[in-house]
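Of the protein chains in this complex, one is absent; all others appear in place.
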Amino acid sequence: MCKKSYLLLIVVLLTTFFLNFSAYSQLANRYEIRIPTVPGYVLLKCDLHTHTVFSDGLVWPTIRIQEAWHEGLDVIALSDHIEYLPFKDDIKVDYHRPFQIASPVAAALNITLIQAAEITRSEPPGHLNAIFLKDVNSLNTPDYNDALKAAFDQGAFIFWNHPGWKQPNNKSVWYDTQEEFLKKGWLHGIEVVNGNTYDPIAHQWCIEKNLTLLGNSDIHNPIGMDYELQNRKHRPMTLVLAENSSIESIKAALFARRTVIYLENNLIGDAKYLKPIFDNSIQIKYPEIEIKGKNRNVIQIQNNSDLDYELVPNGQTDEVSVEKVVLFAGKTSLLHLKGVSDTAIGEKNIQLPFTVQNLWIAPEKGLPVEINVKIKFVPTK
Amino acid sequence: MCKKSYLLLIVVLLTTFFLNFSAYSQLANRYEIRIPTVPGYVLLKCDLHTHTVFSDGLVWPTIRIQEAWHEGLDVIALSDHIEYLPFKDDIKVDYHRPFQIASPVAAALNITLIQAAEITRSEPPGHLNAIFLKDVNSLNTPDYNDALKAAFDQGAFIFWNHPGWKQPNNKSVWYDTQEEFLKKGWLHGIEVVNGNTYDPIAHQWCIEKNLTLLGNSDIHNPIGMDYELQNRKHRPMTLVLAENSSIESIKAALFARRTVIYLENNLIGDAKYLKPIFDNSIQIKYPEIEIKGKNRNVIQIQNNSDLDYELVPNGQTDEVSVEKVVLFAGKTSLLHLKGVSDTAIGEKNIQLPFTVQNLWIAPEKGLPVEINVKIKFVPTK
Amino acid sequence: MCKKSYLLLIVVLLTTFFLNFSAYSQLANRYEIRIPTVPGYVLLKCDLHTHTVFSDGLVWPTIRIQEAWHEGLDVIALSDHIEYLPFKDDIKVDYHRPFQIASPVAAALNITLIQAAEITRSEPPGHLNAIFLKDVNSLNTPDYNDALKAAFDQGAFIFWNHPGWKQPNNKSVWYDTQEEFLKKGWLHGIEVVNGNTYDPIAHQWCIEKNLTLLGNSDIHNPIGMDYELQNRKHRPMTLVLAENSSIESIKAALFARRTVIYLENNLIGDAKYLKPIFDNSIQIKYPEIEIKGKNRNVIQIQNNSDLDYELVPNGQTDEVSVEKVVLFAGKTSLLHLKGVSDTAIGEKNIQLPFTVQNLWIAPEKGLPVEINVKIKFVPTK
Partner (left out) sequence: MCKKSYLLLIVVLLTTFFLNFSAYSQLANRYEIRIPTVPGYVLLKCDLHTHTVFSDGLVWPTIRIQEAWHEGLDVIALSDHIEYLPFKDDIKVDYHRPFQIASPVAAALNITLIQAAEITRSEPPGHLNAIFLKDVNSLNTPDYNDALKAAFDQGAFIFWNHPGWKQPNNKSVWYDTQEEFLKKGWLHGIEVVNGNTYDPIAHQWCIEKNLTLLGNSDIHNPIGMDYELQNRKHRPMTLVLAENSSIESIKAALFARRTVIYLENNLIGDAKYLKPIFDNSIQIKYPEIEIKGKNRNVIQIQNNSDLDYELVPNGQTDEVSVEKVVLFAGKTSLLHLKGVSDTAIGEKNIQLPFTVQNLWIAPEKGLPVEINVKIKFVPTK
């Protein structure tokens, strides 16, 4: 394509883009996702697996940016298939076009756009996303080993997509091929979440093999077709804990496995990240209460995050019994306590042990937390 | 394109299409728009002006069908621009492709797809949609007269799009060109509504010049980006009163001006259509009430349509005074009545005169209706 | 109370009542619950267990009527406790006052109000509601047998409330006392649903002992505090299939066990009632489709009720395989079918067997239904 037409195209795109931002359009506003960060890092909301009409997606590349901005994302990768191009009779093949087309809109909206591609083969090796690419063309090779090597040589971060897809009973299988990739340094992470599907096998692998946890949409449709955004549903995303919001920093964080997956009302990740996210989400409003004998009282807990935290007691204390409670997103909820003795007396600091059932530190394993309160016991006998 | 690749493409499209219909996707369900029909006709919900990536729209043609099905439409026209093709460096120009690509999906979902195109010139003549086309290529001519003649010769229904666009103060101007088109039979209707913009000048022209009223989305984005569907906002549409749901019948209805525009919470059209729609929407649940002297009482009115009807008194009766009332969509609302005399006595059938402010029979003119009740008056003196 | 003050009170109440109905108040509109009836009967939405400040409820009696009207109910019983009167130092005891106070508002809004009371004892016999009472005072006796006999002698319909309440592990126990009541004809039904709690033991008892199924709110708070009405949550209710909407007819229907419980997104009752409700809710929009070999196709099913019907295949047919599907309330949903043979040919009428999981004909037993389609099979080999 000659330079002139390229510039014209940018103008057209920008015009289209701004025309779209009419006052009453959804596009004119952005949801802000409220999840507190881990001290020392910024928490970037990323979707690292999306498609456009340049492979088998169903929207023009600029739409992916506008959707991402509207939904509260910070970072997006357009990762069209290299091998699977069902629209190629209508759309000319050029692996760099989605990135080129989307870039000016991403710049205008401060969305970080990452050059990417999906290597699309039968299992094994299955589908892999290579991100932070410089030359996508070099991945278009008959032998998948050559494609992965080309990605690796460019310093790409490579992850295995939806490993359970088309496997027997949808159960992920660790083939020799993946073992080989791992040894060669060609495999850095796995999609534990793809679309709204969670893969506990992949989760366990990530823990055991020190791989990065990823959760992505793999979106093909307009995003609003698959997620009821206006009802506060959101696509799955990878929360990246980066030193700053630069591409280099995002890349470093991914290689350092500083990620948490945000799937529906759940966070999936290492306790060392989930714990401070939970602790920084909640605030005990009146931490000192009085309990008279075996009577009940309540503790008010405000939750400033977008997640409803589902707490179940993790054992009981000697002084009080507690019940399960949901700490609703953006609201204050009541934790009920009940004295266990008629004769208890005096003030005590108590750590109430709970498990947060929707924060997953391993398959079927919630995050243990403590709620600290100070109770003045008054005897009734 | 050779026949084989075309068939493959259909397979691919169908596969993509059905994959999309996952159990929890929005795509798996369709809103049903509840507006009662006019006796003798079916009421078809139509959007006759939409775009795809084949001109300056931002979605693949199949998405327009799925969106239409989801939103409760029956009929859609893909009307890509003939002259304005900003993506032509990436997408090969073939005016029949959007229709070809979308057809199998439309057939699977029982959406009636109409072959169409937008003639896109400066004003005059501005933009015109020609629908029910057989050969779109014949409209690709330097002289717009030739394009219109080609459409006319195919028996197309031709309407003027958003006449106020880029006119001084956005006020529509009736140029000699339009007068000439009208005389030649090349102009059958006008978009009184385009997107969420209502054009009272165009409305008046339609009334005076016997032209068909049209309301269309002119959608370029994914529809959910511009309309909060999950909050029950909807695109503007043309309600066509056809003898049956065949394409021939739709075409006949358009030429016969049997249309009503559905814009936000308003219907726009001839009283002879709006009146039966209103009357068939509501049901007076207990039409016989008692009023004692100057006391108040209420009438319960159920509204089975999707519109909130906004009624204001249109004069008063000798027997009772009434207040404005909103008859909420799908609900039963209370109409308040108050006696005007302490000595009234006996049963009377009364026609309470109202204007329905959101049913527009002309610019700034609501539909007059009557609510029939039977009141038993009991004197207090 | 002298007659004059009583009349004044009515005036005050009516004034308060009408003042409340401001144009933008929720009170000014009523949700209409869309559940089709069983042919031959009207389907009345009833709540037969509610409280006011005259026992331990927290609202004035008129509020219960306005709430019922707003929520789409037809029939309500105010069933204040006879024995438990925590507010009696502030509120004078008069068992007929709630009914007297609420009656004029009920009449104005066409809500059928039933005189009732709750006999409130430890288990056994526990709590029982007696409805269609004439003289409530006669139930205020030291011996519960006398209270029940007094109710029986007035022709009351008597049902056992929340039998599992305060029982070991919340499991309902059938005591000798209940057996005795049953023999004496003093027990006609059981609350299988109280608040949002379902009692499978009570459900089984109703089936085995031919007792009427009841589902009631037992509401003490303002209804909107316990049910998010604006998010389309609703209180549990007893759907009564009566010959007409008169009190006599409602009473006859209750004694004849013509009830269905409406709990959240579930209906609970006899298959002979649930089956026609389901069948009259849905409409197969294009019942004739074509399937080519082992390909897929879809059937569009419109559901005009307020329930989301959850269908799972109940075995498979020889010709096609089907998947589970949710038929969303008020929408059209897609049922997916897949051919099982490459060589099938010809048109066949097929009954697709499903279980509707949220229509309960017995504990953990869904309603079996059939979806009738006509399929034209086209061989691919």
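In order of appearance the chains are A, B and C, and numbering begins at 1 in each one.
We adopt the following convention: a contact is a pair of C-beta atoms (placed from the backbone, for glycine too) under 8 Å apart; a residue touches a chain by one contact, two chains touch by 3 or more.
On a predicted model such as this, the values are computed, not experimentally measured, just so you know.
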Among shown chains, those touching the left-out chain: A, C
Option from C:48, C:63, C:158 or C:291 whose C-beta touches the chain left out: C:63
Touch residues of subunit C, complete complex, unshown partner: 1, 5-6, 9, 12-13, 16, 20, 22, 24-27, 53-54, 56, 58-60, 62-63, 66-67, 70, 86-87, 89-92, 94, 97, 101, 196, 220-226, 228-231
Residues of subunit A (touch criterion as defined above) contacting the omitted chain: 18, 21, 23, 28-32, 108-110, 285-286, 296-298, 300, 302, 323-326, 328, 330-334, 336
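Here is the rule we go by: only the chains that are shown with their structure count from here on.
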Identity of the chain that, by mean CA position, is farthest from subunit C: A
Dominant chain pairing [most C-beta pairs in contact]: A-B
Geometric centre distance via CA averages, subunit C-subunit B, whole Å: 39
Contacts with two or more other chains, residues of subunit A listed in rising order: none
